[in-house]
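Complex shown without one protein chain; remaining protein chains in place.
Let's turn to chain A:
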Amino acid sequence: MLTCYRGYFGDYSWLKSVYFQHHLVSVFEGCFSSSGLLRANNEEPAKFQPPPKPVVVDKHKEIVERRFLSPEFIPPRERTDPLKFCIERTDMIRRRKVLDIPEFYVGSILSVTTADPYASDKTSHFVGICIQRGGKGLGATFVLRNIIQGQGVEFCYELYNPRMREIKVLKLEKRLDDNLMYLRDALPEYSTFDINMKPVPHSANDEIPVNQLKVKMKPRPWTKRWERPKFNIQGIHFELPEKMMEEAQKWSMPWIKFDMLREYNTSKLEEEIWKEVNEELKK
């Protein structure tokens, strides 16, 4: 086993790939020292082969099941009685048992069918990119954007509205920002999506791909001054002169990240709520 590896892969560059690292460890686990074995197999004086570098494989880096808690379950930091959130959550879980609300993020492409009393076939269908997820509890909403026949269209859907018939994720991905409202001022090609596009397959345990796309904008003026630090947008390819970018930094408030009153640590809350929601959904 060792001799064949030695001949083929002299430069050890293949050691970098994880699969081969796993394999190497399993091969070397039985040996005390690699150099000793090499000498034993060899009859002719062989060139000195440096021992392979020790490979440290993190056994704890197992495939962890991705935990996703929909952001509308996390209660806002207010002086409301937690009982109100509990009651809202029971209703939300009951609705989720009837309608499957998939995991999606801002930047994913969804297709939504709703019941419409004024349409001829009583349903209305829309495909678009999710640009914003707002609201907490039963009133949670998401905004889908698409450009249809040259006209930009945005639909704000309520997740728990009983008229929602189906929510399908066509492409699950994240973007560099949490809020893609700047697509309104971006070139139309970035907001156009085919209504009949086929769903892109995505496995359950892979990490969600982050689309590093930087969007090109229409000429100014824009609906909002997206270059200002308050929006903290990473996903725009600013072609503005440096002077403008520096001037925009005048509105930066660097003390905000030190403000302790704005901190809202939701990690414990999220864990408890995730447990509760999962248990209820399994029943």
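We adopt the following convention: a residue touches a chain if its C-beta (ideal position, glycine included) is under 8 Å from a C-beta of that chain, and two chains touch if they have at least 3 such contacts; residues count from 1.
Here is the rule we go by: contacts and distances are computed from a predicted model.
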| item | value |
| --- | --- |
| Protein that the absent chain corresponds to, by UniProt name, given "AP complex subunit sigma", "Centromere protein P isoform X5", "NADH-ubiquinone oxidoreductase chain 4" or "Large ribosomal subunit protein uL3m" | "Large ribosomal subunit protein uL3m" |
| Hidden-chain contact residue, picked from the options A:Pro51, A:Pro102, A:Gly134 or A:Pro162 | A:Pro162 |
| Touch criterion as defined above, residue of A:Arg79, A:Lys243 or A:Lys268 at the omitted chain | A:Arg79 |
| Touching the absent chain when the full complex is considered, from A:Ile87, A:Val153, A:Met244 or A:Leu281 | A:Ile87 |
| Residues of chain A in contact with the chain not shown | 78-81, 83-84, 87-88, 91, 94-95, 97-99, 115-117, 122, 137-139, 158, 160-165 |
